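One protein chain is absent from this view; the other protein chains keep their places.
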Amino acid sequence: MTAASMSVQALVGRFATDTPFELPVIDYRLLMPILIILGAGVVSVVIEAFAPRRARRPLQLILVLGSLVAAFIAVVGLAGTQTTTAAGSIAVDGPALVMQGAILVIALLGGLLMAERMVDPSGDAFAPRASALPGSDDERQFAARGYLQTEVWPLFLFAVGGMLLFPASNDLLIMFVALEVMSLPLYLLAGLARRRRLLSQEAAMKYFLLGAFSSAFFLYGAALIYGYAGSVDLPVIAAQLSGKPSESAIVLIGLGMLLVGLLFKIGAVPFHQWTPDVYQGAPTAVTGFMAATVKIAAFGALFRVLYVAFGGMRWDWAPMMWIVAILTMLIGSIIAITQTDIKRMLAYSSIAQAGFILVGLIAASPAGLAGAMFYLIAYGFTTIGAFAVITMVRDGNGEATHLSKWAGLGKKSPLVATLFSVFMLSLAGIPLTSGFIGKFSVFTAAIEAGAGWLVIVAVVASLIAAFFYVRVIVLMFFSEPNDQTATVAIPSVFTTIALAAAATITIVLGIVPQPLIELLANADVFVR
Amino acid sequence: MNTFPWLTALGVLPLVGSIIVALLPKSRPSLAKQLALLIALATLGLTIAMALQFDGGSAEPFQFTESYSWIPAFGISYSVGVDGIGLVLVALAATLVPVVILAGWNDVEGDSSKGSGSVKGYFALILVLETLMIGVFSATDLFLFYVFFEAMLIPVYFMIGRFGGPQRAYAAVKFLLYSLVGGLLMLAALIGLYVVSANLTGTGTFDYLSLVGLDIDPMTQRLLFAGFFIAFAIKAPLWPFHTWLPDAAAQSKPGTAVLLIGVLDKVGTFGMIRYCLPIFPAASVWYAPVIIAMALIGIFYGAFVALSQQDMKRLFAYSSMSHFGFIALGIFVFTTIGESGSVVYMVAHGLSTAALFLTAGFLMQRRGGSSMLGDYSGVNKAAPVLAGFFLFAALSSLALPGLVSFVGEFMVLLGAFQRYMFVGALATLGIVITAAYVLRVYQKSMTGPLASGLEGMADLKGREIAALVPIALLTLVLGVFPAPILNVINPAVNQLMTTIGATDPPTTLTTSTSAEGTLQ
Amino acid sequence: MNGEAWVFWISGGFAVIGALGLVLSRKAVHSALWVAFTMINLAILYVANAAPFLGMVQVIVYTGAVMMLFLFVLMVVGVDSSDSLIETLKGQRLLAIVFGLGLAGLLVFGIGNGLMNAGSVGLDEANAADGGNVQGIARLIFTDYLIAFEATSALLITAALGAMVLAHRERWTARASQEELSKQRFLSGVHPGNLPTPGVYARHNAVDTPALLPDGSISLESIPRPLEARGDIRAIDHHEVNEVKEIDAP
Amino acid sequence: MINAGAVVWAEGAPVLQEVMPATGVFSLIWLLIALPLFGAAVLLLGGRHTNKWGPYLGVLTVFGSAVIAVLMLLGLMARGAEERSIGQSLFTWVFAGRFEVNMAFQLDQLSLVFVLLITIVGTLIHIYSLGYMSHDPDKRKFFGYLNLFVGAMLLLVLANNYLLLYVGWEGVGLASYLLIGFWQIKPTAAAAAKKAFIINRVGDVGLSIAIMVIFVTFGSVTFSDVFGQAGSANEGTLTAIGLLLLLAAAGKSAQFPLQAWLLDAMEGPTPVSALIHAATMVTAGVYLIARSNAIYDRAVWAATAVVVVGLITIFMGAIIGSAKDDIKKSLAGSTMSQIGYMIMAVGLGPIGYVFAIFHLLTHGVFKAGLFLGAGSVMHGMKDQVNMRRYGALRAAMVVTFVTFMAGYLAIIGIPPFSGFWSKDEIIHAAFERSPIIGGLAILAAGITGFYMTRMVAMTFFGKARWEDDVHPHESPAVMTIPLIILAIGSTFLGMALLFWGNIETWLEPVVGFATAKSPISTTTTIALSLAFVIVGAVIGWISYARREVPIVAPRGSWLTRAARQDLYGDAVNESLVVRPSFLLSRVLIWFDSRVVDGIVNGSAAIVGGSSGRLRRYQSGFARSYALSMVGGAVFVLLALVLVRLS
Partner (left out) sequence: MNPSNYVILSAVLFTIGAVGVLVRRNAIIVFMCVELMLNAANLAFVAFARMNGNLDGQVVAFFVMVVAASEVVVGLAIIVTIFRTRRSASIDEPNLLKY
């Protein structure tokens, strides 16, 4: 026993008067995925601090990819677990593990995208030195010398750690902390783009201010609920709700405020306005990563809050969620129609997609949860694939995100255009793609739950959405390339793997979805 | 029965072919064509071999059935099988594909200089489409059907959008969105049906035979029926869901138009007969007056619009709309003759559309692709063989007795008349207008003095004739001797009538009471 | 009114005033000071609410650390930077007030509805359980909320990392030492010393009068560039120069 | 006026014949049809290779059918009267549910006379055409179409059910369409062809619906089934069927109100006019009604309608024939008129059927002769058709003149020429029905005398009014021999059929027969009609042989002008049908692109427009985003509270 621990014992001993200070039983095996990632984050910081500059990138890559794989293996190892740990504050159950697994795999692809340094001749996707002023001599110097901001890797790992924690958090405090652990690195990453730094910084600021604003709402909601229930533990809240029916307004207000924070993260209307700006401004690799993973993590938390703690109040929140879902689907789809920037268009599309997933949420059934999880996974892979393509489509000024530059791309680079079309078709929900099965599962659950009219609205929204997905295909394949047309950069193995994986999963999940459906069907119950 | 997976083989063959064609080097366009033709012919051969195995007298609802579990979580399986109706439509698809390939041999080539899509791409898409067409007609799982139904849009979308006229992108998008409206409504209804089946039987299923005969309550039936029907009405297309068709037909290559109108749109009417009627019998009866009204309006509306239409392709599109009115009419009168007639009409219309569009395509190709009637006159003088085929196609379109279209049309009208005298009689008037617009086209384009710009116009060449002859021959032979198709269609129709519980009205002489047969 | 009520109403009132001051001050520094004031009052209220530990932490962390950080940044940005209070977004202020009132109304309604009759258990028992407020909090932090506690470490690392990435102004070149700077200066070939001052004669003392070099010519370096560019250089009156020479002559 | 209700037709109605299986020569019924169709197929599909021998093949195949027909005639005559209905069924053609139609033929006395007429006259006209069309580059096609026609016509008369009849019915329509428009390069010919087809289609609608009613009523469309049950159907149904069949007959036989196409149909080559638009196809309506006698016998009002239509057409045709200067159109008017007689006769019931058929046969022969004669004249006159440019041709074309005169005397009904016998019987029968009908028929006979005399006078008599470069000459033997044969027929066929062939007894088993109990005697009828004819002929002679015939037609009376305009048939069609249709078409095109498609595009535009407006709210200001978040929060809270309160 070391001296330090001895002194801790001594301290404990001195303060403990009546009740002995018992350390909680924490099964670290259950927390292994989270611990691996957060631990890797710490190691990553150490690498930044001590490794020579040249060695940082390879070390970080090995660490990041290795830890993601290790964490994923740990998640797989936990399959079937249905328990809570750490004094009930962490749930290790089906949905949590599914979401963690999905986040890890998508984060792996996102990490590959972030590691790409072939498509941009001047380096990777990030500013060589974020602190150097845009356009300054310093910045040019750093760029010319091939400096890389390798600090993105610890940030990335912490973000992933937060994401793993978010859907697994079984009390509101953990949830709040996880929210921040997830968000803070993302705020930073959003501002680190190598090109168009003004936009990137603007995105970071908007994301940060609005994110902080929304978490204040979340927190205040948590406070009110705590006031009502006397605990921030979700199962305790649920028990209290069924136990004492009075004092209801405070719960309603608390729930509402809590939902503001969560709906903000998933980008639901009217809390969606940060999405297009941030998606457009952030480095594309980061956009792809966070568009996919944040949605999964936040939906995980939203589902857990609404199902575990407030499942009994379904008839209170369902009508409101109906309206939010309808607005989200329609407004996201409608505004996307007139977008001219592909990243922005995908941002609005992600809003619309969030609406579709909300349809599954409203079903308030295991089938709805399973459907939404399928949808999230499908959406995640498709989205990261789409953004991967965007990173490759470039002109002299970096990524060519204006749609007019995509005209005729199908003739110039048929393979990439075809892949992008597959992603678009999947997002549009055309059969034989994962997006279709996702929509199908979610709609099925909703109709089973009696939300037929919501599905009709969703169908109308999908139609509107199909228009702009198809428009990209029209542009790529049905117009002639001109001198404005962007070129497709040849990526390194990183992006290639990410793209290939995303496309494969998009199609495979569209054709043989059964294994995943089965998996989800076995994982559609929250631990209480 | 033998256990050879006929239908799967039939679907896989063109799919594999299309992949091979797509992988061929771009510099060998003629190889792609030859290979595509070869595969299409092989598919046709396989279809014929399968059709010969078909047992018209079998009591089984479907033959050549295969079933493999696909997504058991939703009761979805890969189940295929054909009844007589499916068989003739599969055969129609398998017949028209080689014809279209042959006819469209040089359609795409001329455009490659303009930077349009590649030759091999076009033929690969045709083969993909063939797979999906065969799939859609042979699926016996509703989900599988839906997948084929929607997936078909993609190759057609590219075929219109990449290989077509100046407005092709607009037409392609319009086609796709229109179809998606229907498709998505159908998806909603499909899911609804699944949920209903789950509620009624405990486990949800998409299996056709399990869904038929479910005791769905009438209100639900009406809702679900509407979802399916609108999808089919858009696809077919029935008035007033038709406006995508003229644009799509006018902007696409003749071959695309043939497959689109000749086969693909049949999925709409096929769907009505296969899915709407047996699964929602009560709703079908409830909606029948509205649909019959739509069909009647469509018959006359399409015909009248065609009457003074200047653009030939649009004209044919509107004429098809009119014909689809007849088909829908036959389906929703619930008589054996009407249903059989509708199926025969589908086949006939596929053949006559192919003849019309291909001949018109050959004609237009000889004048820089113009489809305006005003640009043509006196073609008969310069190209008598072309004119002859054109006339034949026109006559087939106006359902001249002795051609298969007559058999279909008359059966439809008779079936309608049997149930609703007034409706049948009114619809019969349509044949006059049909004659008027069809002969107007022939008169304007083929007769009179030769139009300037057409001097020295070449007559049809061997390849073109080779494409048209099989269609003409089938039209004629089946017109005189329709037994081969009636023999397989009729048992399926009888089964259908039993399923929906409809009986034909008795002849007036044998009963003194009401002439109405029962529908329930 | 008992003692606690006095505290509540005074400190609570101050807190609100501070909050309003935060929102209404033109100068950012004033806002910062107002919010610090609010936070101190909140600390008092914490203590009044049987949370002495939190009250202290509030003062140390918030008023002491966080607000100082704010003030530092304000120094960077410019201490006297002030907002114009004219609203530029159409309808923003009106809607902000409407929504603000709505939000406040709903919150107060909800709280009032839920809590008006709720009693207060008090913390005496809870505090006593672990032998005191600090002990109680400690026990909770290290038992029930251990994971949260561990996770916050990730937050702190992130924060440090973020501040470093964004704000640590790494330079490409190392800052030069004084020696290097002076060497550089002399080696550059530029006039190392001060430039000659403008001509200062008995009768004239103006920047537009050039200095005279020993040979009697004028030194252009002695006059500001802009004047030179404008041509606003006073001509040399040689008569006067001579006069001066005479006077100066030994 | 015409008291239909008083007539009782049960008497004289035929007893349904038993259908015998086809044996011996009768097993070749299918070959009757197949031979000409085979010829047509070879000629039309064979291409240029058949140019040389194709026409001869065409002649041969039709001749072959004629030979078989004659053999069958002999075969039937050898059988007893009750064994003369022979059926041959090849295969089941269309079937579904209770509906079952066979590809089956029925050869009986009625069909056989038609078969004979078609094949024999057809052969003659084929032969004639060898000469007439010898210089046409598309001769091969012409013979192909002719063969197609013969095949279709034979199918029409041999079918054992209405649906198969319908195939022949439209088949002859198609052949007629092709042949009228044979010289397609002339826009008028193409237009005339289209017009003929479309007007015929109107009639076909009638036939279609009639078949449907028949099926719905009797559960079968086979003649024997239908006629066997006709007695048990109610009269209303039968009347409906009768009227619908009349509509069909009116279309095919150019009867009022569907008469307008026949005159234009003269755009086709003359042999076509002779075969199709005089001898055979246009009489299909008569065949149809006669064949359906079992229905008409029990639907008196329908039969009366037939009589009225016939009567109206008799006069329309006669009047038009009197005014036209175009020799073929004048003959066409005459054809309308003569068919009007037949139609009227079949409307008379058992007293009329036989004589309608009788007149049909004689008319088929003499009118073919007349048309071919007219063709011969045109052939010699450089295709001039205007009779005002003829005159005094009797010397230049002796054979043509003589044969034409035989036809002339036959049509106006001078004894013993064949037309006399047949027409006179009809008039006599008409008197039994009503003196008014009889009187009108006799009056029309007078007009026939007038216009035929006018034609003969203008063509063969008077002064030559030829164009300068015309050198009239007699046609070659290949054309004159058919003329001669037909002239012989025109002369003797009437007597032969009546006295030697016993046409009444021959046809009676099929259509029934009853001797007319006319209020006036046969002699009186003959005297009256002869008197009228002679008066008409004299007026014609005086007006057109004695007087100078102006080369440019005088303005004429209103009736003449109306007759030259086909009694405004086209104008009526144009203003009542064609123009409204095209107007409707244009309105619908507008409606389709603006309203129906407009709604579609409009809803797309609305979505797009709202997109443009909604995106303005994404103003780029973080504070306004925060504002919408607070607004959203208020909304969320309010919604939760309101749901709870409600």
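Each chain gets a letter, A, B, C and D, in the order it is written, and its residues are counted from 1.
The rule is short, and it goes like this: a residue touches a chain if its C-beta (ideal position, glycine included) is under 8 Å from a C-beta of that chain, and two chains touch if they have at least 3 such contacts.
Note that the structure is a prediction, hence the values are computed from the model and not measured.
*Asks:* In the intact complex, which of the presented chains make contact with the chain not displayed?
*Replies:* A, C, D
*Asks:* Residue-wise, where is chain D in contact with the chain that is not depicted?
*Replies:* Touch set of chain D with respect to the missing chain: 615-616, 618-623, 626-627, 630.
*Asks:* Which parts of chain A face the unshown chain closely enough to count as touching?
*Replies:* 130-131, 133-134, 172-173, 176-177, 180, 184, 187-188, 191, 197-199, 201-206, 208-209, 212-213, 216-217, 219-220, 222-224, 226-227, 230-232, 276-277, 280-281
*Asks:* Taking the full complex into account, what residues of chain C touch the chain not shown?
*Replies:* Residues 2, 4-5, 8, 12, 15-16, 19-20, 22-23, 28, 31-32, 35, 38-39, 42, 45-46, 49-51, 53-54, 57-58, 61-62, 65-66, 69-70, 73-74, 76-77, 81, 83, 87-89, 92-93, 95-97, 99-100, 103-104, 107-108, 111-112, 115-116, 118-123, 125-127, 133, 136-137, 140-141, 144-145, 148-149, 152, 155-156, 158-160, 162-163, 165-167 of chain C touch the chain that is not shown.
Everything that follows uses one rule, which is that only the chains that are shown with their structure count from here on.
*Asks:* At least two other chains touched by the same residue of chain B: list those residues.
*Replies:* 177
*Asks:* Mark out which residues of chain A touch at least two other chains, giving numbers and ranges.
*Replies:* Correct list: 248-249, 252-253, 467.
*Asks:* Quick one: which bits of chain D touch chain B in the complex? Just the residue numbers, please.
*Replies:* My answer: residues 44, 47, 91-99, 103, 163, 166-167, 169-171, 174, 177, 181, 184-187, 189-191, 193-194, 197-198, 201-202, 204-205, 208-209, 211-213, 215-219, 229, 232-233, 237, 581-582, 584-586, 588-589, 592, 596-597, 600, 604.
*Asks:* Taking the touch rule as given, give the residues of chain A at its contact with chain C in the complex, in rising order.
*Replies:* Checking each residue of chain A against chain C gives 15-19, 21-24, 26, 31, 38, 41-42, 45, 48, 86-90, 129-132, 137-138, 141-142, 145, 149, 151, 154-155, 158, 161-162, 165, 173-174, 177-178, 180-181, 184-185, 187-188, 191-192, 224, 227-228, 247-254.
*Asks:* How about chain A: which of its residues touch chain B in the complex?
*Replies:* Going by the criterion above, the answer is residues 411, 425, 428-432, 436-437, 439-441, 443-444, 447-448, 452, 455-456, 459-460, 462-463, 466-467, 470-471, 474, 477-481, 512-514, 517-518, 521.
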